[in-house]
Structure formats: C-alpha cells, structure tokens
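My structure is below; once you've seen it, I'll send some questions.
In this view, the complex is presented without one of its protein chains, the others remaining in place.
Coming up: chain A.
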C-alpha cells in the first residue's frame, strides 16, 4: 500500500513506518540506524524527484498554513535564520516485540514508557523564515503551485482523511499484537485528524500583500517561520542564511502546554519556549535541497544558447537604458552590477563584488529614476530590498543579528539576508543629524559590509564575521562615504524615465538570463593574461595614483562583461569594452 505517490503525500508517516519495518525485517540493527537512512529518504526522493510528485506537494506559507492537513507532506521554502543545535529523542524503541521509530515525529505514536529497549538518536533543529526580500514573482506559493484550496476539496479531503485512517487502522491490525494499544493509537490519530481540521493559527494575516512588497522584512507574524527538524544530515551542508526547500511532515500540537516544572523551566531549551508549538509549526524534513536562482523561475530552464543570451542581453540593456533616462553608460554598469557575485575570498578580500554608486541624484530624481530602477530590479531578481538611509533609521534599526542569550536565539537583524540579495540603498534622504552609538555601529557595519562583504554578528562576548554576498546599489547626491562603492558614476539622464510595461515573457527571459549567466564560471587564458598585465602596468606608469583597487575593479568588470555575453573566458574585445567604459566614466568626473 505504500510506494504509491498518493500515500507518500498524504500519509508520509505510513511510508516511513513501512520502510522502517522493512529495514528491521531485513535484519537491520536498530541501534545502528542513528543518523542513517533506512530507505525512507530514498523512497521519497524517488517519488518526489524521479516520479515528479514534487509539484503536487503544497508549499506552506502564512496564508495557507491554517488549511494544510497536519501529518501530510508539505514543502517549505525558507532561509535558515538560526541553528538551534541538536535534539535527542527516543529514536527506536520496542513496543512489545516490535521495533517502532519516532523518526519524523514529535510525539511517539505508541506508549513507550514501559519499553525496556530504546535507542536515543539525534536530529538537528533549524529555525527557518521566509526569505527576506522575496519578490512576489518568486514566491512560488502564490504563483504556479497553489496549495489545494480547502473549500473546493473539503469533501474530498475528508474522504481521503478517512481513507488514511483506515489505512492506518489496517496497518495497526497487521502490526500490533496488543489490542489495547492498537485501539488507543488509532483513536489518538483520529482525534488528531479531526482536531486539525479547523486548526486555529494565531492571526493568519490575511492582509499580507506579499513579502517583497514591504521593504522592512520580518515583522513578526507577517511571515511564516518554521522549525525544521533535519535528520541524517551533516552540519556542513546546511549553512546559516542558505535558502532551502524542505519537504517533510508538518506537525502541530494545538493543545500544547508550557511545562511549568520549575526545574525543567530553568533548564529548558529556552529557545523552544519562545517557539510554542501552536505558533511555529514543526516540519520533519524528509528531503531538502538548496535553492538557486533557477529554482525560482516559472518556466523550465532553457539551454544556454548564444543567440538567446545575446538577445536577452540586448533587450535587457535597452530596458535598463530606458529606465535610466537614456544613460547608456549607467545602464551598462548596472547590468554588470546585477551579474556580480563574490566568487572567491582571499583573506579579507571578496573577489568579484561590484557595488555601484550612482551619484548626482536629488530627491526629485530619486522619486522618478530611483523608483523605476528599484521596481525593475524587483522584477528581475528573486530577492531584493530597499533600504532608505536616514539618520533616524540608522539610529533605530538593528542591522546586525544579535544573540539573545536569555532566549538562546539569534535575533535577526536587517542585514541577515540570503546570499545574492540585492540591496538598493537610497542615501538621498540622509540629512544632517547626530548619530548615537547604535547609529555609529550601524554605519560602521554598512561600511564593513560594502568593503569586505561581511556582516559582523553580535554574540555579546565576541563578534562573529559571517560572509555575505549582497549586491549593493547606492543612490546618492555626492559620492557615498558610508558605502565606499567599487564603481562610482555620476548619473546623467537625458530623458525622462519610462516605466514601461514589459511583457511577461521578456521578464521571464531576463530572469533566466541573469540567473544563468551569473552562475557561469570564468577563466582567462595565458595570452590574454599577458595583455591585461601589460595594460595594467602601462596604466600605472601613466598614473601613479592607480591602486590595486582600481585594478581589481577593472578585472571584475572584464570578467562580468564577458559573462554578460555568455562567454566563459575573457576576450580582447570585451577587455577593450571595459576599458572604454572606464574611460567614459572617468570623463564624467572631469
């Protein structure tokens, strides 16, 4: 009865149990199964990816969480915001003469208090939030894959539910020898099943318009956060701030009570106390995969063909030019900027970053060009944020994530973002004012971020540097000193920006272009290397003021320029284009 995709989606725990029993039957030692998969993971991977059942698995978000059946298979897309360490649980125990497992469960299904044989296993706890700055188009749950609407299928769901229970009934009869236990187990399940039908979730925020719409992420209750329990995986593959898709079993406990035992309290994993089960759902992860920009595209990824790349590049460039009021140079640089990515770190130096500072903005022009530009970026990239830089904001905002030792949680700051997030910083609103100590810290943090692409997390007794890869676009009147950008360019529009409507296909093509080209690797052949070196030496002989930063910028631009044409090695032509761009840029300062 297991093995069908239907079962795996609606009754994943049944499938887990089935595989576990199979493994035990084939002579596996329960003690040795800690941290090992006995076949459940493989089964689900097979069903989800090879048989393509993944698209049928609903994606949970703040809106539909109230309607999702508990103990069914769901998907959750989020960023790892905090790692809560390991949790030990009674992994396998003997119920009568049968081995049972608690893997992928919160509460043991059968009473196990009297079980003499038990093995403690461990699992990892991750606290995940919706990706900050997720743009509406990239939000899958509101896009193509909509969770099964409840009203429409309620009857059907009811039926299925009953069918499930019957399945379980049968299984219980098959497996359990102890009649009393069986009936109690079934009863419990039934109750659960019904209790969860009208599960009340605290303020399920109907008015949420989408997370990308708000510039300030993470207002509590606004987005769904989830406690993910990960099994059989090493720490090294799951990293802080990574964006993952978790497929697993969703659990709630609506009648969860806070344990008031004094001893337990003072001891209690304080972090869990702040994450009550009736507010934060638990997801027992069966399968997880890291998401790349490609995974947010609606259409299936195209093959990398030269003419497609060329076409996308041309149209995107003209689109950006139009938005930037016919300033072709700025459009070019912004394109390179959008493609930039930290591809290596050597000591403190983040190689490959290209932050852009568009200067000569004022309050009026920002409201025209700035807004159009940020809207365009929002349509192009999966995660983007706008940070209006004001004295008040600097003084008040908590940018760096901070460890709260009282609750033993990492309190997220605005600058805890997923890799590749685009940040538009509007410095035109910055007025004269006094920074308090928080403001000074924040300004220092931003400067450090822009120089080294690292954010210092505050652990009270020490700071921990966490590598970041944010694309920074700064709009300012003069050269920004808070954000020392790699590229400073005076903005010279010649016409009014046109916020024209773009066809969906074109947008989709550009998204694909940006996602694909950005991830290409790049190299330089030895001949070209000579040319570049000679050029650099000549430039330095001519102008002693050129520093290594200038050289780095040129090389980064060269790299991005050839990438923008979909090429993986630097050609002379592109190198000359870059030098020409630099020449034009310098002319603007003259």
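Annotations for the structure displayed:
In the analysis below, contacts are C-beta pairs under 8 Å (C-beta built on N, C-alpha and C of every residue); 3 or more make two chains touch, one makes a residue touch a chain; residues count from 1.
Following the convention adopted for this analysis, contacts and distances are computed from a predicted model.
One subunit of the complex is not drawn; among "RNA polymerase subunit H/Rpb5 C-terminal domain-containing protein", "RBR-type E3 ubiquitin transferase", "tRNA-splicing endonuclease subunit Sen2" or "DNA replication licensing factor MCM4", its UniProt record names it "DNA replication licensing factor MCM4". Which of A:25, A:344 or A:503 touches the hidden chain is settled by the complete complex: it is A:344.
Contact with the chain not shown here comes from a single listed residue; of A:29, A:314 or A:392, that residue is A:29. When you scan A:18, A:38, A:99 or A:121 for touch with the missing chain, the hit is A:121. In the full complex, chain A touches the hidden chain at residues 29, 31, 34-35, 82-83, 85-90, 93, 102, 105-108, 111-122, 235-236, 239-242, 257, 259-261, 263-264, 266-269, 344-349, 351-352, 405-406, 408, 410, 459-462, 464, 466-467, 522-524, 529, 532-533, 536-537, 540-541, 544, 547-548, 551-552, 555-556, 559, 570.
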